[in-house]
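Removed from the display is one protein chain of the complex; every other protein chain stays in position.
For reference, chains read A, B and C in written order, and residue numbers begin at 1 within each chain.
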Amino acid sequence: MSILVNKDTKVCVQGITGRDGSFHTKGMIDYGTPVIAGVTPGKRGQEIHGVPVFNTMNEAVKTTKANTSVIYVPARFAPDAIYEAIDAGIKLIVAITEGIPTQEMLKIYNYLKGKPTTMIGPNSSGIITPGIAKVGIMPGIIHKPGKIGVVSRSGTLTYEVVNQLGNAGLGQSTCISIGGDQIVGMTFMDILPLFEADPDTNAVVLIGEIGGTDEELAASYIKAEMHKPVVSFIAGRAAPAGKRMGHAGAIIAGGTGTAEAKTKALEEAGVAVARTPMEIPDLLKEKL
Amino acid sequence: MSILVNKDTKVCVQGITGRDGSFHTKGMIDYGTPVIAGVTPGKRGQEIHGVPVFNTMNEAVKTTKANTSVIYVPARFAPDAIYEAIDAGIKLIVAITEGIPTQEMLKIYNYLKGKPTTMIGPNSSGIITPGIAKVGIMPGIIHKPGKIGVVSRSGTLTYEVVNQLGNAGLGQSTCISIGGDQIVGMTFMDILPLFEADPDTNAVVLIGEIGGTDEELAASYIKAEMHKPVVSFIAGRAAPAGKRMGHAGAIIAGGTGTAEAKTKALEEAGVAVARTPMEIPDLLKEKL
Amino acid sequence: MKIHEYQAKRIFARYGILLPYGKICDTPEEARKITKKIKKPVVIKAQVQVGGRGKAGGIKLAKNPDEAKELAKYILSMKIKGIQVKKVMVTEAIDIKEEFYIGVVIDRAEKKIALITSEAGGVEIEEVARETPEKVHKARVDPLIGLRSYQIQKLVAPLFKDKELQRETGWIIRKVYQAFIENDCSLAEINPLVLTRDGKLLACDTKINIDDNALFHEKLANLRDPNAEDPLELEARQSDLSYVGLDGNVACIVNGAGLAMTTMDIIKLYGGEPANFLDVGGSSSPEKVVNAMRIILTNKNVRAILINIFGGITRCDDIAAGIIEAMNKMEVPYPIVVRLTGTNKEKAREMLADTDLTFASSFAEGVKKAVEFAGKK
Partner (left out) sequence: MKIHEYQAKRIFARYGILLPYGKICDTPEEARKITKKIKKPVVIKAQVQVGGRGKAGGIKLAKNPDEAKELAKYILSMKIKGIQVKKVMVTEAIDIKEEFYIGVVIDRAEKKIALITSEAGGVEIEEVARETPEKVHKARVDPLIGLRSYQIQKLVAPLFKDKELQRETGWIIRKVYQAFIENDCSLAEINPLVLTRDGKLLACDTKINIDDNALFHEKLANLRDPNAEDPLELEARQSDLSYVGLDGNVACIVNGAGLAMTTMDIIKLYGGEPANFLDVGGSSSPEKVVNAMRIILTNKNVRAILINIFGGITRCDDIAAGIIEAMNKMEVPYPIVVRLTGTNKEKAREMLADTDLTFASSFAEGVKKAVEFAGKK
C-alpha cells in the first residue's frame, strides 16, 4: 500500500500544453503513471504525448474519471485552476506552481475545509509512490519501493535524502513534498496520521525547515498519537533571522520558527533529529 | 428522545436585552427551557430574568458551556451574530430574525459547510421538544409530548396544525419551523433523515408552501429512503404567480414552485397530502 | 422589488456596460427633442414594471422626431395591466446582428449564485430553457470566493468563436455579477445583449430586481417608485402589513404568512374567492388591525371579512382591541367573522361580547361562515 497516490490514481494535468506541463507529463508517463487527461482552456482536441486535452476540468473529469490533478499553471492563473479542480470533484490536487500570493492561498485553504478534495502544495515537487506512480517533477529513478514514508517541505533536499535512503537499502512507501510556501494544503499534521495508518509504512522521515510552527505541531502529534518511529532533519540552522531563504515559508520571524526550537520540540517527542541528511539512514536503522 | 433539542440543550440568547429577546427569554424559561446565558455587546454583568448577560459569545460559551443559540438580533446585525455563534463553537443556531438579506444568507450557508454547527432559520418561529425545552417564540401550551415529528416552513400555520394534532390526541416528538426565507440553514432534506432515525418519532407532518423546490427534493428523499409515514399540507394554492406572499420564500417564479407540482411530487412518493390542515390528524391515524 | 428599465440601465451604466444612446422623459415634446438629437430612428418604451409591455403596445419604433412625439403621446396615455404609464424611454434604434442573454439569479436549490447565458437572446429565458435547453449555459458561483475565470469561459465559449467577443462578453458578465452583488439584487439581466452589425456589444434591454430584505440600504430603497405599485400594497407596506390584492370578495386578516395563505386556500376550497392576502405579522398592535381594516375596506369587491388569528406572540386581546377601535373609527358595511384562538382568547371574547360580530370556534367554521355571507350579497 501507500498513501494518497496508489494503483487507483488517475492523473489529469492542468496546464498540460505549457512548457513545464508538457515536459513533466512525459516524465510522469515514462515512470508509468496513468496520465489520462490534460486541461488547457481553448485547446480541446489536441494530444500531448498521447494524452487527450480538454477545455475544462469538468469535461476532463466527466470523460476520463480522473481523480488526481497536478497543476503546472503559472502563478497568476493557478488559483483559478485550483478552484476549477475542487469544483470538478477532484480528490487530490498536487500544485507544483510556485509564487501564488499568500492571501489567495488563505482563501483556497479555507474554501477546501469540509470539501472532499485534499491538496498538496503549492510550490511542491510532488508526490511519488515508488514503482506505482509519480505525480510531480521529482527524478523518478532515485526512488525505490520500500517501507519508509518521507514527508518534506523541500524539493531537492528531499531527493538528497531519498538518494541516501536508497543507497542504504531503505526503499520508500510514499514520498511527499508538501511545498515550501507559507500556506500549503496538507501539512505535516495531516500527512503523519496517514503514514501512521498505512500498513506498508514502517517509519517516517520528516524533513522540516526554519519558519512557521508546523514542525512543532507535528511533534505534539507524534508525542501523543504516533507509534511508528520518526527521524527528522531541519534545514536552516545557519540562516540569519528575518531573511527569506528561497522558500516563502523559510523565514524566521520575531524569534519563532528557529531550527533550535523545532529540534527541541521533535526530540522531546522522541524523534531522532539528524544533524545532516547523511545521518538519516543510520538513525532509521537504529529505530527499526 | 427527540431531534436537535433535548435534555442536553443549554440555551444562550443572542440579543437578550432587546424587546423581543427579553420577552421570549421569559417565555422559554417559563416553559422550563434551560436558558443559561445571554449576549448583548457592552451589557456584561446585567441579568435578564435571572440569566447572566455577556458581551461576546466566546465569553458566554466558555463560561456557561451553552451549546444552542437563539437569535433575536435585528436583521442588520443578525449575520454578525450568526458568525459569532459559529466561531464560538455553538452546535445549533436557531435564528428567529426576519429580513436578513438573501446574499448574506447565501454566504452564511456556504460558510457553515463542513463546520460542526447547524442552523435553523432565519425567519423561524423556533424548535420545540414538548415537555423538554422550547427554543423560539411558539406558544408552548399547545404542544403535547408524543410521537409525531412536525417540520414546517411556516409559523402560525404550524401552531394551527399542532393544535389540531393535540386535539386529536397526537402528541409531538419535536416541532421545527425551518423558516420562511428563500435561503435557510436546515431544509426538509436535512430534517427528514433525523426524524427517520429518531426512535421516538413514528410519523412526520411536513408543512410546505409555494416557492422553491424544497418539497420536491423532500419527496425524492421520502421515496428513496424514508420508511416512516409522512403526511403533508402545502399552503398557497390560491396565491397568484410572481407575488411575494409575506414569506420571502413564498413566491412562484417562472412556473416552478406551484402547490400543484409539490403535491404531485409528494403524492408520487407515497405521502398523503391534506387539502386542509384539519384533515391532517385523520390522515395520520390512517397511516399509523 | 422590481425597478424600472431606465433605473436598471443607470446601474449598469455605472459599471461601464455599453448601452444604446437614450434618455428618459415624461412628455411627448421631450421625446421629440431627444429624437431630433439622436438623428436616427428611435425606440420608445413605456416604463412600467410589468411583463408584456411590447404585446400591450407599450414599445414602438419611430422614424423621425414628429412620429416620436406622436407615439410618445399615445404611450404616455396608456394603462398597461392597470398601471398608468408616466415615463417613456427614448433610445436609438439598433442595427441588430445577433441577440444574446446574460442573467444572474439566486439559485435557491444549490444555495449559490447562478449565472446564465444564452445565444438565444431577445425572448424569455424560461422559454428558451423549455424549448432549447442546449442553448442555456449555467455556472454556479460560490458567494464566498466569487466568480472565477473558468466559469466565465464556460459561459462565453458557446456564444462566440471569436476570442475578442468572448473576452468582451466575459468582461460584461463580470460587471453584471459585480452589479448583482453590490446592489443586493435578486435578479440582474441583460436581454438582449445585442451584437450590432458594426461589431459592438450593447445592453439593449436590462432588468434588475432588488432583494426586499436589503432595502434598509437607503440607496436601494430610493429606487422604489411609489407610482409603480398598487396603492393599497404601498399603504399596507407603510403600515408594516403584508398585503396582496386579489379579485375575490372574501377579505381576510390573518397573523402569519403561512396561515394567511392557507386561509385563502380554504376560502377557495369552500367555494369562495379571497379578496386579498393580509398578514398582520408577529407582534401585532391594535393599530395594525385598524390599518388592515381600512385597507380592506378600500377594496370595493369585498362582501365579507374573516379575521383568523392563532395567538402566539400575537395576543388575541390586542386583536380584539384593534377590532373595537376600527369599528368605532369607520363604518364596516359587511359582516365580520371572527375566529380567535391561542394566547388570551378568553379575554378577547369578553371584550367582543357586546359586538354584533359573528364568532367561529374553528378555522373551518370561520371560513364557511365568511364564504356564506359573501355569497348572500
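A few remarks follow.
We take it that a contact is a pair of C-beta atoms (placed from the backbone, for glycine too) under 8 Å apart; a residue touches a chain by one contact, two chains touch by 3 or more.
Keep in mind it's a predicted model, so treat the numbers as computed, not measured.
Contacts of the undisplayed chain with visible chains (whole complex): A, B, C. Of the listed positions A:M226, A:A248 or A:L283, the one in contact with the omitted chain in the full complex is A:A248. From the options A:S2, A:S125, A:T174 or A:T201, the residue with contact to the unseen chain in the full assembly is A:S125. Screening A:I137, A:L170 or A:A219 for touch with the missing chain picks out A:I137. Taking the complete complex into account, residues 41-42, 55-58, 77, 80-81, 83-84, 107, 111 of chain B touch the chain not shown. Although one chain is not shown, part of chain A still touches it, namely residues 20, 23-24, 75-76, 98-103, 106-107, 109-111, 125, 137-139, 142, 152-160, 163, 180-183, 207, 209-210, 212-214, 217, 233, 235-240, 243-250, 254-255, 259, 275-278. Mapped onto chain C, contacts with the missing chain fall at residues 144-145.
Assume only the chains that are shown with their structure count from here on.
Taken as a graph of touching chains, this assembly is fully connected, with contact between every pair of chains. Counting C-beta pairs in contact, the pair that comes out ahead of the other among A-C and B-C is B-C.
Look at the CA centroids: the one farthest from the centroid of chain A belongs to C. Centrality annotation: B (chain centre taken as mean Cα position, compared with the mean over all protein Cα atoms).
The mean-CA centres of chain A and chain B are about 45 angstrom from one another, to the nearest whole unit.
With centres defined as mean CA coordinates, chain C is found 28 Å away from chain B.
The set of chain C residues that touch two or more partner chains comprises 142, 144. Within chain A, no positions touching two or more other chains are listed.
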